[in-house]
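Left out: one protein chain. Kept in place: all the others.
A and B are the chain letters, set down in written order, and residue numbers restart from 1 in every chain.
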Amino acid sequence: MHIDEAGRAGRLAEWRRRLSDAWDSDLAYSFRATPMAVASALVLLIVALTAFLAPLIAVQNPYDLTQLFLDQAELPPIWNEGGASPYLLGTDVQGRDVLSAILYGSRISLLIGFASVIASMAIGIAVGLICGFAGGHVDNLLMRVGDFVLSIPTLLVAILVSAVFRELLPVNLRDAFAPVILTASIAITSWVQYARIVRASAMVEARKEYVLAARILEVRTPRILLTHILPNVMTPVLVTATLSLGLAILAEATLSFLGVGMPVTQPSLGTLIRIGNQYFFSGSWWVVLFPAFQLGLIILAVNLLGDWLRDALNPKLQ
Amino acid sequence: MISMVIKRIGNAAAVMLAVAFVAFMIFQFLGDPVQLMLNEQATQAERDALRERLGLGQSFVMQFVTFVTRAMQGDFGISYRNQQEVMSLIAERFPATLELVLVSTVIALCVGIPLGVYAAIRKGSPIARLLTMFSMIGVSIPSFVIGILLILVFAVQLNWLPAFGRGDVVKFGWWSTGLLTPSGRRALIMPAASLAMFQISFIMRLVTAEMLEALRTDYVKFARARGLPNRLVHFRHALRNCLMPVVTMTGMMIGDLIAFALVTETVFQWPGMGQLFVQAVMFIDIPVMAAYLMIVSAIFVTINTIVDLTYLWVDPRLRQAGVARGYHAH
Partner (left out) sequence: MKSLTKLSLPGMGVMAALMLPLAAPANADELRWGASRDMDSLDPYSYGSTFTISTLNHAYEGLVRYDDQLKIEPALATSWEDISPTVRRFHLRKGVKFHDGAPFTADDVIASLTRVSDPKSPLRGNLPAYQGAEKIDDYTVDIKVTENYPLILNDLTNIFIFDKEWLVANNATAPTDVGAGVEGYATTHANGTGPFKVVSRKPDVETVFEVNKDWWDKPRHNIDRIVFTPIASPATAVAALLSGQIDYMEKAPLQDIPRLKQTEGVQVLASNELRTVFFLFNRAEKLVADGAKNPFNDIKVREALYRAIDIDVLQKKVMRGLSRNTGSMVAPAIPGYVTDLDERLGHDPEKAKALLAEAGYPDGFSFTMVCDNNVYVNEEEICQAVSAMWARIGLKPSLDTAPTSIQTVKFESGKFDVGILGWANEPMIDSYSILVQVAHSKTGTSGVFNWGGWKDAEVDQLIDAAAKELDREKRLALQSKALLKLKSNVDFLPLHQQPMAWALGPKVKSVVQLSDNKSRHWLTVLK
């Protein structure tokens, strides 16, 4: 065999081995053995796929004003009298197709949920590592900041941050920046838990001899942090992250429902519920119920998966 | 010990000052109060005069100091929107929120604890699994959705319960309560129920987890070995020990709930502090926003400090410096 081919075959075999290792691992086994987890993962997969493929599969882009036709407004779902194709789940009062709005709305809800979790993870890990490693005044200061953040109820902070940023931006940028603002406001309130976890581990690790050795060898600090300390803390961090994902999505929905989240021109599921609420009791139930169902489904699936992950990785339950 | 207490209280004060600072800072940038207070036809000279009078020309530090001193005396200025003293607005609304939070907590405890115990004792049974499933769903459905659905069913369709408001309330001096009138009690049901949903799930899961832990401990095994009937084992030994964290967690959650109740208050138009705050945000009524932020944070910090101190007092192991930190499981 040519050397390259040998190399490639070797790498392929290597990957196959890794995959089968993963499949046989405890985690994967536990996953396969828990029907709830599998079902949740499946649901999430479908939701995520349909959401991210929304531009391709939705009949209408509800963010595009030119696709909204007022004379198609407030049509009921297709199985009711008055319903019309292609608006399978009916339309809202501006002519937005509810199904398309749900797909696009799920996309933005999931995006903001994930982004805020990743952002708060990043902030939390960074702060935790710095605290654990540097110690002293820096540690004190940052932990105080963390205490302070925890002293204000999270919803309050999120509302305030959202409202303030919206006010500070010029009008034509507000809608465009809304997802960023929301992500930031949710992330600001939830980084502390990660920081504490990472800090605890980092403090322990920082005193170990191999770190001292690395320092003597003049390995740069960031490298030490990333390659040695970080892997040891990832498990609890990931569990916390999965558990907070549900909360993050819920937070975004709540903010949008209150009116300080995603605007009407780029509605998330919470926004759709808020819009539909005015017409809910008058009989146009489809504008609220379908987005509410989708929202509940997503959060439920995320929570179930998070629960499973936590139990699977919990050393006490092994 | 005393030093720990002082330290905790000092901590709390520092946090409050920081909250005040943030409140003050943020609101420096939000909107022009002068525009909001004067009417359309005011001239430029009038606006400048008002600006003078509001002290907006003074230095930043001076303004902040004035702000904090006034806040400590309970003077949060005048609401831009209603032109009424903010403190009196909040004081009026506070009983409504507190009553809602307390009633829903009581309901949540009364429902959540037994169900949680059941789920732990009969772990694996179909009913237990169903309960766990329901608790999951309860945590996953946003409370505003639950609220809307409750209104649809019980107010709009069945006409059993009022669609909004607090009903008739009885006043005791500064306080007002809806618990003494039938219409007040009726009005309390749906908001308290929708607020309790999330708590019930949380409490259930916590109790189940704690009970399971407790049931695995040695002293329980020993009690069983001694031949004690299950009932005694479960309730006198296991349950008692896991109630403490549940109650303290719930106590700490009350602060969070007071803030979270604003969603319920918005859905049910419950005349509490939260609804006041949401409207203040909509109308950019800066004094009300600042006051709400500081008052709710103060409540939060106070409760947490009290819980912290209680732990220090109750569990001697925690009195060693530095160990107690990090107990809060937010």
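The criterion applied here is as follows: contacts are C-beta pairs under 8 Å (C-beta built on N, C-alpha and C of every residue); 3 or more make two chains touch, one makes a residue touch a chain.
Just so we're clear, the structure is a prediction, and the values are computed from it rather than from any experiment.
Among the chains on display, the ones the left-out chain touches in the entire complex are A, B.
In the complete assembly, the contact with the undisplayed chain comes from A:V264, out of A:M203, A:V264 or A:L313.
Listed residues A:S30, A:T50 or A:Q94: the one in touch with the omitted chain is A:Q94. Within the full complex, the residue among B:A71, B:L100, B:I151 or B:V246 touching the omitted chain is B:I151.
Among the residues A:F114, A:F177, A:Y279 or A:F293, only A:Y279 touches the chain that is left out of the figure. On the side of chain A, the interface with the absent chain consists of residues 64-66, 68, 70-71, 73-74, 93-95, 171-172, 174-175, 264-265, 277-284, using the contact rule stated above.
Interface with the hidden chain, as seen from chain B, comprises residues 31-32, 35-41, 46, 49-50, 53-54, 77-78, 80-85, 89, 92, 103, 106-111, 113-115, 117-118, 151, 155-156, 159-165, 182-183, 185-186, 189, 193, 231, 235, 269, 271, 275-276, 279, 282-284.
By definition in this document, only the chains that are shown with their structure count from here on.
Averaging C-alpha coordinates per chain places the centre of chain A 25 Å away from that of chain B.
If you check the complex, the residues on chain B that touch chain A are 11, 14-15, 18-19, 26, 29-31, 136-137, 139-142, 144-145, 148, 151-152, 156, 255-256, 258-260, 262-263, 266, 277-278, 281-282, 284, 289, 292-293, 296-297, 300-301, 304, 326, 328, 330.
In the complex of the two chains, the chain A residues touching chain B come out as 144, 147-148, 150-156, 159-160, 163-164, 167-168, 192-193, 196, 200, 246, 250, 253-254, 257-260, 270, 273, 277, 280-281, 288, 292, 295-296, 299-300, 302-304, 307.
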